Every structure is written in C-alpha cells, then in structure tokens.
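Note that one protein chain is taken out, while the other chains of the complex remain in position.
Naming follows writing order (A, B and C), and every chain is counted from residue 1.
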Amino acid sequence: MSKGTVVLAYSGGLDTSCILVWLKEQGYDVIAFLVFIEDLRAEFVADFIWPAVQANAIYEDRYLLGTSVARPCIARRQVEIARKEGANFVSHGATGKGNDQIRFELTCYALYPEVKKHGIPVPVTPRAPWSMDANLMHISYESGILENPKSHAPADLYLMTKNPEDSPNAPDVLEIEFRNGVPIRVSNEKDGTSEESPLGIFSYLNTVGGKHGVGRIDIVENRFIGMKSRGIYETPGGTILLQAHLDIETFTMDKEVRRIKQGLGIKFSELVYNGFWYSPECDFVRHCISKSQENVEGKVMLSVFKGQVYILGRESPKSLYNEELVSMDVQGDYDPCDASGFIRINAVRLREHHRLQGLASTTKK
Amino acid sequence: MSKGTVVLAYSGGLDTSCILVWLKEQGYDVIAFLVFIEDLRAEFVADFIWPAVQANAIYEDRYLLGTSVARPCIARRQVEIARKEGANFVSHGATGKGNDQIRFELTCYALYPEVKKHGIPVPVTPRAPWSMDANLMHISYESGILENPKSHAPADLYLMTKNPEDSPNAPDVLEIEFRNGVPIRVSNEKDGTSEESPLGIFSYLNTVGGKHGVGRIDIVENRFIGMKSRGIYETPGGTILLQAHLDIETFTMDKEVRRIKQGLGIKFSELVYNGFWYSPECDFVRHCISKSQENVEGKVMLSVFKGQVYILGRESPKSLYNEELVSMDVQGDYDPCDASGFIRINAVRLREHHRLQGLASTTKK
Amino acid sequence: MSKGTVVLAYSGGLDTSCILVWLKEQGYDVIAFLVFIEDLRAEFVADFIWPAVQANAIYEDRYLLGTSVARPCIARRQVEIARKEGANFVSHGATGKGNDQIRFELTCYALYPEVKKHGIPVPVTPRAPWSMDANLMHISYESGILENPKSHAPADLYLMTKNPEDSPNAPDVLEIEFRNGVPIRVSNEKDGTSEESPLGIFSYLNTVGGKHGVGRIDIVENRFIGMKSRGIYETPGGTILLQAHLDIETFTMDKEVRRIKQGLGIKFSELVYNGFWYSPECDFVRHCISKSQENVEGKVMLSVFKGQVYILGRESPKSLYNEELVSMDVQGDYDPCDASGFIRINAVRLREHHRLQGLASTTKK
Partner (left out) sequence: MSKGTVVLAYSGGLDTSCILVWLKEQGYDVIAFLVFIEDLRAEFVADFIWPAVQANAIYEDRYLLGTSVARPCIARRQVEIARKEGANFVSHGATGKGNDQIRFELTCYALYPEVKKHGIPVPVTPRAPWSMDANLMHISYESGILENPKSHAPADLYLMTKNPEDSPNAPDVLEIEFRNGVPIRVSNEKDGTSEESPLGIFSYLNTVGGKHGVGRIDIVENRFIGMKSRGIYETPGGTILLQAHLDIETFTMDKEVRRIKQGLGIKFSELVYNGFWYSPECDFVRHCISKSQENVEGKVMLSVFKGQVYILGRESPKSLYNEELVSMDVQGDYDPCDASGFIRINAVRLREHHRLQGLASTTKK
C-alpha cells in the first residue's frame, strides 16, 4: 500500500535519480517532473526573466540571478502538478548548504502551505571536479576545485559562451526595441534576423552573446544563510539585456523616479536571491517596478564583441531627453542666472556649516 | 588701478583664454592657475580617486565619476591659491548648463564662502565636432554631433583607450593588492612590472587598461539641474579598479555590512556627481565608508583583454570565506536540520499571507 | 490698456492686499482668488490629506505637513482659474525665505509651465508679535518673537486647540474605521456622533482633538533652502489620524511590505515638504503607497485626553494577526525546534565574524 504520492523535481542527474529510487523503496508513488520535457521556457522568460530585466536585477552588484529566478518557476509548476494529482509530498535534490533548498521550499510554503517536503538523505559525495546547474538563462559552476577562491577556473569550463580569445573578430550589431521596459523585438542589421516573441528574443540574445563570449563572471557571493561561496556564471543574453535596458530606462525615465526605482530594484534582487519571489513584499515591489516602466519604450543600438556589450545609440518617442534644451550651442529656454541662484541656495547650508566650523576653530584658539 | 585679483582655472583652451583676456581688459589682475603645471596628480589619486574606489562610486549604474571627482580637487587648490595670494575672485570656464559650474562653485562656497565668482560671458559658439574634458582618471566627450543620442560615436573619438578591435590578442594578467579598501600594489606577472605608490598604481592601470581598450561607455545621464545629456567616457584604470575592489570587498566584508555600505556608496556617488564633495553629508558618508573598509585587504588576480576585465581569483588574510564550511563535500559545522527550521520560520509570514488570501477568495465566493 | 490678467491667491491679509493694490496700479487686471470662498475643503481632505494619512506622512519625525499639503491644493485651483480665464500671470504673497514660495511656484511650473509669476516687492516689515497660517488641517506660527528658538511660546498662542491644562477631565472615546488606508467612518461611543464623509470625518476629528488639546508641537525644522527655522504647529485631527492609521496599518500589513512602504513614506514626506507634490516621482510614490493600502481595513478604538491619543484596541477582517499562532498558551502550528534552526542559521555569519576576530587577535600576539 502506497504511503502517498511525491512529485519529484527530476533533473536526470545522479542525485535526483538516487532520490527517485529511494522514494519508491520507501513505498511512495513518485511523479517525476522533468523540467525539460514539461516545456516551461516561454513562461520562464515572460513571467520571470522579464520582471528581472525591468528591475535591472543584480545581486551584490554582479550576479544576474539566473538560478534564483528559475527556482520559483520550477517550484510553481511542481506545486500545480501536486495539486492536480492530489500529491501530498514534493521533493527536490537541492542540498542543505545552498540557496536552492530555501528558494524551493519557500515557494512551496507560499503556494501550497499544506504540502510536505521530503528531506532525502542524499549521500554527500565529492563531485569531481565541479558541479553545474544550467537553465535557459545561465549556467552556474561551483564546488569541487572551484571551492578554493584563489584557483582559476579552467579554460574549458564554459559551455554556453565561447572563449573571447576564440570568438569572432568582427562584432554583431543589434537593435533591441523595448515597450513597458521589456524587449519586444531584436534585430541584427547584418543578417536581417529578427525575433519578436519573448522566447525568440531571449534565445537569440543567448546565441549572439554566447558566440561573442559575453556574460562570464567569477565571484564570491553571500548566500542567504550567511556563508560566502564562490560561483562562476555565464549569462550571455541576460548580460546584453541588462545593458540595453539600463540605457533605454535612463533615457526615458525621470531622474528622481529612477532613483527611487533603483532602490526598489536592489530590494527586488535580494528578495529573489533569498527565495522570496512569492511573498507579499516581492509582489509589492514587482508591482511598483512594473508601474515605473510605463514609459520605458524605444530602441537601443548596440554591438557585441569579444565579451563586451557596447551601447551605440538610442531613440524613443517617450524620451525626456531634450536635445535643444541640453545643447551647448543653443541658449534654449534656459537662463544661466537661474543656475547661479540654484547654486547659491544649495550653498546656504554649506556656508552655515563653514561658519560654524570657523566659530569652533576660533573658540579652540 | 586694479579692480582686484582673480584666480582663473586655466586649461589652455579657447574658452579660458578668452576669459583671461577679457578679465585683463576689465582691469583685473589675473593669476592663471594651470592644473597641469601645478602637479595635483598624486593628491588627486590619494585624496579623491581612492575614496571613490572604496565607495565603488558609480552614478546611475554606469558612470565612474571621472570629472566629478576632479572638480573639487581643482577648486580646492584654486581656493588655496586665492587665499594665499589675497585674491577676492575666482573664475572658471564651465558653462551654465552643465554640472561643472555647480561643482566648482559649490566647492568654492564651501571652502571660501567670502570669495566672489565671476560669471564670464563666454560666447556660446558651436564647437565642431564635439568637446572633451581630460584628466588623469578619464576623458569625457559630449556636445556637437554627440548631442543626437541616436548617432554613433566616431571610431577615432577615443584618445585614452585603444579600439578593442585593434588591441592585443593576448591578455595581461595583473595582481592587485588592497589594504583598507585601496590598492597598495599592482604587479604584472608577465613582465614583472610592479607599482606601489598611488600615482604609480593608477597610472599603470591606465596604461594596461588603455592598451586593451577597457572602460568605454556611451550613456545618457541625468544632470543635477534636471536635464538628460549624452556623454561618452573612457576610464581605463578606474574600470579595472572598480572590478577588483568589488571582488575583494565582497570577499572580506560581512554581508549585512556590505548591504548598508552599498546604500552609502550610492549616496556618495550622487553627492559627488552633484558637486557636494565638500559638504557635511559627504564628509559623514566618506567617514562611514572608510570605516567599512578596515578589513578590505587581500589580493585579486585578474586578466585584461579586448575591453574586458576578468576576475580570476582572490585571497585574503581577513576573508570571511570559509572553505570548509561552504564545501559541498564536507559536512563541516553545519546541520541541515537547521536550514529546515530556518526556512519554516521564514515561511510563517508567507503561510499567514496565503491563509488570508484563501479567506478572501472564500469570502468572495 | 491692461498689461494682462493676474490670478492672485488672496488671503485677505495685509500682504496680499498690498499686492492687489500694487498690481492694479501697475496696470494689470486682477482676479483675486479667495481660498475660503472657493470652497476647496472637501477636495483638500480627499485629494491631499488622505494620501498623507496613507503615507503616515511626517517630516523630520515630527511635522505633519499641514501647510505643505495645502499649497498644491491651492495652486492647482489657481492654475485652473488662470487657464479658464485666460490669465497669463499668477501671483501669491509667499516671501522669499520660506518653503511656500517654492511649493507654490513648483506647482505652477508643473501644471502650467507657460504661466508667468509675479515677484512682488512686498515690503519686509516686522510683524509683531508673530505670523500665522491657518487651514483646515493645522495652524502654523512662526517669525517675530518665535524666531528665538529658546523663547517659549506664549500660552495664548494656540487658536485651534485648547490648552491641555484647561481641557476636559474625561476622555472622548472614538472608533475610526478604515478602508484602503483612509478613514470611512468615525463615531463617538458616548454621544453617538457619527461622520462618514471625508470632510465630516476630518472636521469632527479636529473638533475632538481641539477640545482635548491634541497635536501641539514646537520644533526647529530644516527648510528646503537649507535654513533651520522654528515653527509651532497644532494639528488636532491629523495627529489622531496618524496614530489610528499607524495602528490599523501595522495590524493588517505584512511586515516586510511595511518596511518598504515606510521608506516610501519618508520619501513622500520630503517631496511634499519640498513642494514636489506634482512631480513624476511623487506621482510614482503615491501610486505605490496607495497600492500598499489595499488591505488596510478595519476599526481602531482610541481615547483622546489631555493632549494625548491612546490606542485601546483594533479589529479587522483582513488582519494578519493570528491569535492562535501567537498565543503563549497554545502550541499551535509552531515547532520550537524550528526557532533553534532559524537562530543557528542566523548565527552562521556571527560565528564566522567571531572566528576571524579571534584569528586577528591571535595574530597580533
């Protein structure tokens, strides 16, 4: 007689295969949920990567959150399956020291609080020479020989990006069009390629970025549980999009709105990294960020070459850029005297501060 | 009879030459203060660039503030000369639409409130094809044909960095050593070069970065006065240092201290961009940031190639990185059950939120 | 022949009367806009005070922004009249050292950029013994003898609130009901009074607060232009509402949403104080704050007595408060072991820090 049904996020790797066998031996019915067969890629881009693009999401100034945004996507589907199949248990292969266990389990608690998780005693065996985790957005590499933060990553590590030394000697030039802060079209001037669906756009950017070796980083990061860990990531398409979005956003968004939104984006990144995609505060922050993107619209021209993304130009029907106002060659509707007044008022405080310091130093004498 | 003495920040260019003549015609004695002859470079690095490195200073996520940090350095010296020479006036060639007038004048008000500024009627003439401003840290290009945000920068614009397409086909590999969050040594493994003085280190990084085409950006930014403007910058040494400092900082600094310090760094960047280097709040923020750097110590290995900086590894006597603790291959002093408790407590709030939403949807039915 | 039409915000006081005469002498047609006759009170409460209540708006921890929220309300109407009457000029009596000139003029620039303002040479004459500014939300007192920050305010200064020493010896007990973070009903248990319109609610709270001497403060504040000034304010109804709203908000809002919203509220308060009610960033912040209030619903019971507001209790259909979960008398769905795990994980970082400090001190020996 079955002890119940378990939905297992099954990767096909050694760990989750062990778990699968063990669960069956223990008397459970197991539904192995294969992320790659269950094609979640289109909704992964639209529902998870796009909000991250709007937020300029980046953890600790460097990491583009490729794994972090994938976890809630996978766990959401797993919970849907569990509910549909009447399964009381879910299981996964994430180990106890990392962020992924947290991201996975917090999502389950948020979306299906009654569900039970299975803590599976996966034997901790040395994995030579390192472990990797791949999804549409990135590949991450860690553990094994990479745990020594001083040792260099082997040259043949990367699977998603070409080594910049071996990448083409001529750039690709792209135009990316945005509306509401997300890309709606990418085109390549040279070969006439054009993509308009979220999945098409993102996949194409991965291809171009990968070809030119874009998006490799080697960092030490702070896990939610308070450990520092070393991770190596390659995020080709995401890196191009971050640069392009930064550009069109600054071009179209009011300066002070941008400043407030920047703070919300940092908060969003922390929440997503820590596994709180499905939380009241992350809902709230996503709503606010999405609101800020209403005018983030226009086209960015950029080139991709030898690991780098170079912004070349931008245009927008909604830009707050006013060429006549800013021009050094035209007076425009700008009176230089105003600047003097502006400066003198801003200096009121500085002069008072100076006055007081003068008094202090006089007193000391 | 002289109307008084003016200390003029004299660049040797057309604008300040006009001002010089005009001032003399008006009956002033003029002290032309030539920044390049008055060698401020060593103090520029130690007193202005180093604090920016500690702060990971970056304006609107992209601009490394090369002009912004130079203004207070120049104006400070100009005020010193004015005081020493008994001059009542200072003058500069910064035009009325930009940030530099503000930065210059705020510094003067802060350091020498009694001084008078001279608003010189420099004829606004089209400057074909663009204008540039160079200092040890960077060159900026703007105006003229660059005012159209869509038009691409000409390939021969850049003076400080090689075009990545023409840069060497082999990387340089550097080791940068930090103490208190500032570099104290840079060495090149290949050719044995080593520099230890602030000016020596920064100049060498400029050389290597320039040779490999590092640090070019093309952005639209928000000026303090509320206009958007397009600027193109090349900051070779500063770009290398930002990446290296980010790495050693995250390696050695507590996660939560880093988060607070990150906010202070953003504040610092805004203040410096807006001209408030000499202000009570910038003094305060610099003090706090400096305090945060006490353990930011160690060595970063990196390669520089085709416009990119690649971090290769790092080591530190003060790192909070604990290889045994984080290892996936060793249990270490870490109980996986703790993570489950940690997650369940973090989920208390999420489950309550879910419960309330369930009530709400039930009620709606 | 007329030089044009001016819409003057006319208070009936000496200053604006002088301006009125002067404008006519100069050859302008003047439309004197009397805020008190043009009854703006209902929209002042609904469109300006209610958003401030949602934000828990408070400047520098103490000032409830009674004048700040009134300025954009008045200026908005003034601009409407100017547009309707085809007037090219607007004018006001706010003097040059204060915040009100800025608030007034920024609103005009934001809503009617083509309009011209008239800088009227109001003679600066000593106003014995102080000046005041009254609206439905508060009265402010400043200048004259109050400019000495050490001198105590005279006992007979206050017009809107009773001296607490003379106020009733028995409290009034009120129940305030909120929906979407704004009050929708107030009732007095004792005498059966009940109000449900925004204006009715706010006026009644003013009456009760005034009767019991609630909402007096004597502060030094920082004006936008960088001066410190001393102001005395009485805000009876607003003070009651701040306390009541804080209570129902904390009762119904998720902890982490609240933390983010708190930061937005501080930002909102600065913007409103500085005159940026009508700005892209204030629009954005108001939108976000309003979003946060969707579940801020329920009733707060409080008593008002001798200058104080005492919260007595609260209830809500949307509260996240879970009496069973929190109870010390019931185990509920809470496993104490989880707390131990939670603590140990939170301590990982602290123990690593301690370890490193131990190493440091060992090394020093």
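FYI, a contact is a pair of C-beta atoms (placed from the backbone, for glycine too) under 8 Å apart; a residue touches a chain by one contact, two chains touch by 3 or more.
Every value quoted in this text rests on a predicted model; they were computed, and no experiment measured them.
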Sole residue of A:A42, A:I81 or A:I345 that reaches the chain not shown, by the stated touch rule: A:I345
Residue of A:D15, A:E60, A:E221 or A:E256 touching the missing chain in the full complex: A:E256
Candidates C:K97, C:R185, C:K211 or C:H287 - the one touching the absent chain: C:K97
Contact set of chain B toward the excluded chain (per top definition): 225-227, 254, 256-257, 259-261, 263-264, 267, 276, 279-281, 284-285, 287-288, 291-292, 345-349, 352
Touch list for chain A against the chain that is not drawn: 254-256, 295, 318-320, 322, 325, 334-335, 337-342, 344-346, 348-349, 352-353, 355-356, 360
Absent chain, residues of chain C that touch it: 56, 60-62, 95-98, 101-102, 105-106, 109-111, 113, 119, 124-127, 131, 142-144, 147-153, 164-165, 169-171, 216-223, 225-230, 246-247, 250-251, 255, 258-259, 262-263, 266, 270, 276, 278-280, 301, 305-308, 310-315, 319-323, 325-331, 334, 336, 339-340, 342-344, 346-347, 349-351, 353-355
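Here is the rule we go by: only the chains that are shown with their structure count from here on.
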Rigid-body rotation angle, chain C and chain B, from Cα fit (steps of 5°): 180
Gap in Å, rounded to a whole number, between the CA centres of chain B and chain A: 25
Chain centre separation in whole Å, for chain C relative to chain B (CA means): 38
Rounded Å distance between chain A and chain C, as computed from the means of their C-alpha atoms: 38
In chain C, residues with contacts to at least two other chains: 254, 256, 345-346, 348-349, 352
